[in-house]
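Just passing along the structure, written as structure tokens.
Here's a slice of the assembly, chains where they normally sit.
Chains here go by letter, A and B, matching the order in which they are written, and residues are numbered from 1 within each.
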Amino acid sequence: MKRGASQKEIDAVVARIQEFGITPVPLPGAERMAIGTFGTTSRAAADAVESLPGVAEVVPVSRPFKLASREVIPDDTVVRVGGVPVGGGAPLAVIAGPCSVESRDQLLATARAVCAAGATILRGGAFKPRSSPYTFRGLGVDGLELLAEARAETGLAVVTEVLTPGDVDAVARSADCLQIGARNMQNYALLDAAGEQPKPVLLKRGISATVEELLLSAEYILARGNRNVILCERGIRTFERYTRNTFDVNAIPLLKRLTHLPVVGDPSHGTGKWYLVAPVALAAVAAGADALMIEVHPSPDHALSDGFESLTFENFASLMSQVGAVTRAVGRAVPEGARP
Amino acid sequence: MKRGASQKEIDAVVARIQEFGITPVPLPGAERMAIGTFGTTSRAAADAVESLPGVAEVVPVSRPFKLASREVIPDDTVVRVGGVPVGGGAPLAVIAGPCSVESRDQLLATARAVCAAGATILRGGAFKPRSSPYTFRGLGVDGLELLAEARAETGLAVVTEVLTPGDVDAVARSADCLQIGARNMQNYALLDAAGEQPKPVLLKRGISATVEELLLSAEYILARGNRNVILCERGIRTFERYTRNTFDVNAIPLLKRLTHLPVVGDPSHGTGKWYLVAPVALAAVAAGADALMIEVHPSPDHALSDGFESLTFENFASLMSQVGAVTRAVGRAVPEGARP
């Protein structure tokens, strides 16, 4: 629509599009309203709409993803997780915490340590997807309560994973942000459910998902009305055997080009080795990530999951001081806590 | 246990194992009872149990999967889909049908054609997982009813995909076998739900899942009490771009060695090109597959999904006559309908 198009003009365009059997989606922007459409659009429909009052132009979108595309929404989306802005011109956000919530002591000690070192969002799994049915699958609802307690004490916002549509309400009530993990990136019933509740969603790239597939999965959430999606690069599966996954650093600037959604780098899963986490975290920041997600554990050797890729409190604090320098070097604001 | 161990001896072993805080799982076999245990087992527990009456030997199982392992259950499992046996010495089973159930005409015509050509199980998606939210997602419950109608008319057993735990009951009521697709191979809530109902489950390998991960996902279903799991090789994601996926033919004899569960080859998804389906189907049979799963459509050019990899009725009938020859060449019985 043109700048200053009236609501009446907008309504007329929406109605006309519907006459062609196409679904219109109003997309309010900073300067003007856009109206997206989906599915195949006839030339006749485009011509009919283009001639209506208030219409600036009809733009064919070439990507299979629409609401996730910068072609449709050119300005960076800033997602607020609790009180923490992620994306756009916001300071680098640092999400840290244990892989799994294991106990009250473990979680609170970790929350205090990452908060002191400058993290602003706490991560921790209450529901854990595990390759084997015989390993620890998380504390469940008890884990959610411990996360809420840690938030109350430290002021950190909380992100935690949800595994199945039936748990979406419980997690959404408790956490500030729902995480959908790599194994569930194409669990469409879960994406639909996450799209129908209001909390932001951190969507991890599947272990061998293409960037396009990641954006199409984000599109599921966006299409249900939840526009607060954060994308997470967490390593892909390749032939390399020294590392658990290969952190696809290319994906960060590629996503920033293709989409307006914020992008997080997770070097813990992206490498699988604690001694590679710090340099790859710095690389993610240098490549333009809006946030980092780091696994931290009081005693990685005793972690019930992913101990080998978790940082100790000391190593996390040391990383945070390096992160500040690189963040500034690429012209981004530094998180409060990370300032020396 | 020794052959002929008494129920009292078995109960005593089960009780003793429980005293060590370990979960025992009785595994009745053709010749004798085995009792599996999971998680870390102490040397002390092994010694204590080995000395009980009726115990033949304590065997440490080295694989992370247990109930799926040939070390635990050496004899082939034969899974009955409706009246059709799959696995072990059963004739090659041929599962065929459209990617999606699109209409009554399309489904019934296809069911009649594949039945006439020798297929014994009908496939067809009522709930479809699609990368994009803007593409056809299946007819849902209406699709299930059409599948039931096709079964009533042709006598074919029916397998169809279930996408989320909330749909498991509806699909299990209607179909003879639940399919869990590649994207959901690590959807653990769905695996749990499939394990808690009695219909057999056809579990497809994830697009970049290792063979071990496939077996661990099968283990989720088995561990919930459903022992009727069929594994499906359907191609993995590689760098090759002429084909949609790379059919991992190695996985067929590898799975037959590692597990007692039946193995199906799906050359339609495994290649993504209709002109490669027949030779790769023959390869799967030659490599030892217990069954084939083939996409067939009355008019592949007009299919709402996966048309490019679907066979016409003529091509499917032609494939079936070749399948008979190769099946016999590797010493397996030929399905009734496939006999020339």
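As a convention for this text, contacts are C-beta pairs under 8 Å (C-beta built on N, C-alpha and C of every residue); 3 or more make two chains touch, one makes a residue touch a chain.
The shown structure was predicted, so the numbers you read here are calculated from the model rather than taken from an experiment.
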{"item": "Copy number across the full structure, from 2 displayed chains", "value": "4"}
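One rule holds for everything that comes next: only the chains that are shown with their structure count from here on.
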{"item": "Inter-centroid spacing, chain B versus chain A (mean Cα positions, whole Å)", "value": "34"}
{"item": "Contact set on chain B toward chain A in their complex", "value": "38-39, 64-66, 129-134, 137, 163-166, 183-184, 186-190, 207-208, 213, 216-217, 219-220, 223, 237"}
